[in-house]
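Single-structure report; data block below.
All protein chains but one are shown at their positions in the complex.
Labels run A, B and C following the written order; every chain starts at residue 1.
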């Protein structure tokens, strides 16, 4: 048996629906149709009355979720694409994220954002919004890179008493596979050493973990041992694991698929620079997408985002610094 | 004669309306009423038909502005408070900011965001959203700290062929005064040395420039010379001036009123760490607001944001590192 | 008519109760205005002057188990829904003991776990939250409840208004959406806000029922709001209530409202609902000036006591404050920055 990243997301939702009567799913086309990506396939049939189609009203979708959370429910909201969460932005950042702090009433909602670039998706079906949400207080932002994490972190997301922005990468949906679903997982907030190495640390998350791993393979053939840290969640962000890795390697490259200004890579470097300054043998570097919308044509898209090749090039330069 | 930061904003708009027939103002209560803060006082009378009240429809306000920009107009849109721009978020980040890149048609709109904390304003009338907008490609983000910059940068904002997010700080509106309006100004994208010093560089922007200057005064009495860099615009961000300052002082403290995760302070440190690593004698540090919504009660508010006192304390610690 | 019952109260009892909430709200608002002028309140003060009849009618039509999302001009409805005066005072003064603990202030108060929602500022945003509560209760099998959400006419221009009313209609939720058309949104007249002849005309386009009423007339308010609430409770889906009235004050206490025209003030719409109610109660011999005076002084005493108490209470202490927006302790980022 083998299970994809997307199936893991479906399974996690099935699991959550089965285990907890407070869980329900609400989103466009999530019902009988099973969602634009089929992440809720058959769930409406398996859990009648608990997987519900919404109108095309992202703002009201999140508002409704918050209301149900106040009543003790644990809604999972599927945005059809992460990009459309910009329409729900106000309800996410001002309603959901402030509720607990203002009123002491928890807001356990999970907002699933199918995000990130795929070939031919263009400027409005490819965006990486994790940094936007992480900047706001009151939100947890998860960015699973593996099938196992997609599953276990989504279960955690539903179990957590706070609003979770669950960034699931569309590029990983179909071709990332695992043998089976995990029964254990690292706690949320803990990064994972995806590959060990002693010459350079690459800190990254989500789809870029795989580009970094491929780059590490490439560099291994040149004799360099690259360590890859998968952040798993970007808020909370596991500074300790990053710093410990940098202490071992002395070199830091941060890789993100999001735009270059601010964001995860800047945050990681700012933390490392503040906390483990003496440990660095070379200036910490970043590799991000280019500072334009995500292009449609595959050639442009491949150059817009970091790839194994560009990651390897940046790593090589940094190792030789 | 003396002129406030708010009056400078009004004067800049009057100037722009006078000089350029393509300019008009659209926003809630900006007409006969002159705006919630009186930033458009008398302008409707002086420029009939060119200062127009909008319905409470932030999304449509920005959409309309983009349409007029396509037709060659240069709209100034006043958001009543920066916080309400979250409702216009989609139109700002997906419509306005992508227009030129997608179509080669420029989008010269200026979105005025009265932003930042003031006593008693609470979670929804105090937000600092500059980093949110700077993360997106296609936007220029200005954060003037002085009366002179409020004036000249707003004129530049209107003149620029791209969408400008003009972050004007409500805390500076009334009590920041200048003798007269400037006839010259630094170009957009150039930071300003607000105070020279050799022991430490504080990089900051907007209202925090004044907290930093007050902290520098305090430290001067202790014998330390603190240099204060006012970024003026955070996108583009003038890395050169920052790096040159850090080269002189060897120490960097970044101060921002926004939330701590990501944002301007992380971006500045990431740039400095990458480009002028050898120049630092101590780890670069950040001071931001706390990671919660902005509190209502003055006591909490004063502790939530950085102040001269907390800036001085952080600077002192860094100097002694 | 005096013998019809609304809930367990007779109409007369309801009217008398409503009047007293209106009066207390008016006096409470006036106290806040005075404290604001005295520099005792930071930020803004927002009054419901002229809207007390409508607001009280909403609060009084609801049961404790219902849901209520008031807006800035709903001091009367809040009291009628059961908010103690001290909650309002503590919130305005930022007391650490208030429901918002000094974190949020003035009209941004509530107790969500009691179905009483603390508004965020963004207009229209509370309606879908009410929908959510109603939706959840239906999922849990709780029936016979109603959710009331208040808006001004200006807020009907928001996308949030539209999405949430449509959502309620699609889900046939027992939502009562009350629009107080007080002729202005801040300084903006209705002519710059919408172009339909009557806001109640919007109902057909959503497939919901509509009710129009004269917001200056407290009997009409009680009757019409009461029946809208009853229709929602009986399963007839969302109800749109549109009240005509005039804001008898500035947008906030910083605003002298010079833009409100004398013609408007002198029109029937400009009547003070509190005065109208008093006249009606007197005319119908349900109360006399002496009684009004007693009620007034009782209310003033209550308010003064609450203010005195809140003023003695501790301000929130930044050193004791847990500076975290998350409920999950273990997910807080501990690093101070």
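Definition applied: contacts are C-beta pairs under 8 Å (C-beta built on N, C-alpha and C of every residue); 3 or more make two chains touch, one makes a residue touch a chain.
All values derive from a computational prediction rather than experimental measurement.
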item	value
Given A:36, A:193 or A:244, the one touching the chain that is not displayed	A:36
Sole residue of B:129, B:160 or B:303 that reaches the chain not shown, by the stated touch rule	B:160
Of C:113, C:143, C:204 or C:284, the residue in touch with the unshown chain	C:204
Full-complex contact with the absent chain, from C:22, C:45, C:145 or C:160	C:160
Contact footprint on chain C, counting only the chain that is left out	157-163, 166, 169-170, 172, 191-197, 199, 201-208, 237
Chain A residues touching the omitted chain (full complex)	28-29, 31-33, 36, 53-57, 59, 80-81, 83-84, 86-87, 119-125, 260-261, 286-288, 290-293, 295-300, 302-304
Contact footprint on chain B, counting only the chain that is left out	24, 49-50, 54-55, 57-73, 90-91, 94-95, 97-103, 105-107, 137-138, 140, 160-162, 187-189, 235-237, 239, 271
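FYI, only the chains that are shown with their structure count from here on.
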item	value
Set of chains whose contacts include both chain C and chain A	B
Chain whose Cα centroid lies nearest the overall Cα centroid	B
From chain B, the most remote chain by mean C-alpha position	C
Computed distance of Cα centres, chain C from chain A, in Å	40
Gap in Å, rounded to a whole number, between the CA centres of chain B and chain A	30
Chain C: positions in contact with at least two other chains	100, 103-104, 108, 120-122, 159-160, 324-325, 333
Numbers and ranges of chain A residues touching at least 2 other chains	90, 94, 97-98, 101-102, 137-138, 235, 237
